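The complex is shown incomplete by one protein chain, all other protein chains being positioned as in the whole.
On to chain A.
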Amino acid sequence: MAIPVLMPRQGQSVESCIMGQWYKSVGEKVSEGDILFSYETDKASFEEEAKDDGVLLAAFFEEGDEVPVLTNVAVIGKEGELVEEFDPHKGSDATKTKDPEVEKPAGETSKVVEFEVGEGSENSRVRISPLAKNMAEKMGVDVRSVKGTGPHGRIIARDVEAAEKTTVAEAKQSRPAAKPETQKTEVFQSGNDFEIKSIPNIRKLIATAMHQSLQNSAQLTHHLSADSRQVLKLRKKFKKEYAEGTISQNVTINDLVCFAVIRALEKFPRVNTHYLGDKIKWFKKVHLGLAVDTDRGLMVPALKNADDLSVIGLSRQLQELATQARSGNINPDLLSPEEAGFTVSNLGNYGVEMFTPVINLPQTAILGVCTIVPRPMEIEDGVYGFVPMMGLSLTYDHQALDGGEATRFLAEIKNQIENLSV
């Protein structure tokens, strides 16, 4: 029996996807697990596998079409099976062929059937001042989610200003549905020695988020280094066990640092927060954001309930998230900065000795993990040696945290790293 292939729903806020490439053509045989087609949201691209064996009987959309989620895009079945009933275009075609004008007996007045047309979200009337509208556009604030405090609930400038701090997520998730953005680069102008090109959506979103972060918070960074002998020892142990096959997961230094950070966050709930202007959101669990460098740009997926995990579990899940982010099939919902309470950004692999990470608003702080540098230290009375020290850079929002608290938190991370037990 023929079965339809649906356009999957990727995340709560996704309403439609752009059809990508077809890997199978109509009439071709497919097996379960074969990649049928690719598709993308504004944020990531995905591949859809066949869930059955059979023949691709029909493909209802072409590359570039915007397809509402959960719509039939293809049919798999046995050769000769009818596919018409699955065609999402069928309904509209049918009404087109049925012309009531032709069938209507002469002289009879036509009945006017009134029905309500549901307003698409892009059509719904938003009361907003021209200034607020322009500000929202510039700041990337989605006005549909802003509550207006002007006369008649009109969104006015101050509402956009307030929303700006908390709407990066919406800005990332929403897009004008009528104008699907593809990731293709358009060259606007080129000269002998330059080209002016459009920038992909994700670049715009990152730009907005970063700019807003610096504009709308009071960021400063404390640097400190931690003795990493314990971490290196553990890393060495896990490496050996992984090589021997004792464990299935290759636990990295970053995993160990994250593990230490989670422990520190449990002790400093004030850092595990979102600063919302006039209030603060306190997290009871640790949802850890991990900065991942991808071809498309920086992505920060959130690892939910990271405090529940063992170091192996943590390592595995972090790796999975990073891979998904790099391949573009991450659940977009996890990319919202609202999802994580705190973020770790590790540039140690690149040899960075010190940096000032930018806070992923509305989060309160972010930890930058730097490379390990051997430094002279007093080991015993008067005896000095070189100790591998790991640089830690904590950027925090001074609106939410004071220097003392931030320093104590950073010291606690150092403490956790130096005395890490797993």
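In this text, a residue touches a chain if its C-beta (ideal position, glycine included) is under 8 Å from a C-beta of that chain, and two chains touch if they have at least 3 such contacts; residues count from 1.
Criterion: contacts and distances are computed from a predicted model.
The subunit not displayed here is recorded in UniProt as "2-oxoisovalerate dehydrogenase E1 component", chosen from "NAD(P)H-dependent oxidoreductase", "Lactate utilization protein B", "2-oxoisovalerate dehydrogenase E1 component" or "ABC-2 transporter permease". Within the whole complex, the absent chain has one touching residue among A:Thr71, A:Ser129, A:Asn329 or A:Thr407, and that is A:Ser129.
Interface note: of A:Lys51, A:Arg154, A:Lys267 or A:Lys281, the residue touching the hidden chain in the full complex is A:Arg154.
Touching residues on chain A toward the chain that is not drawn are 129-132, 134, 149-152, 154, 156-158.
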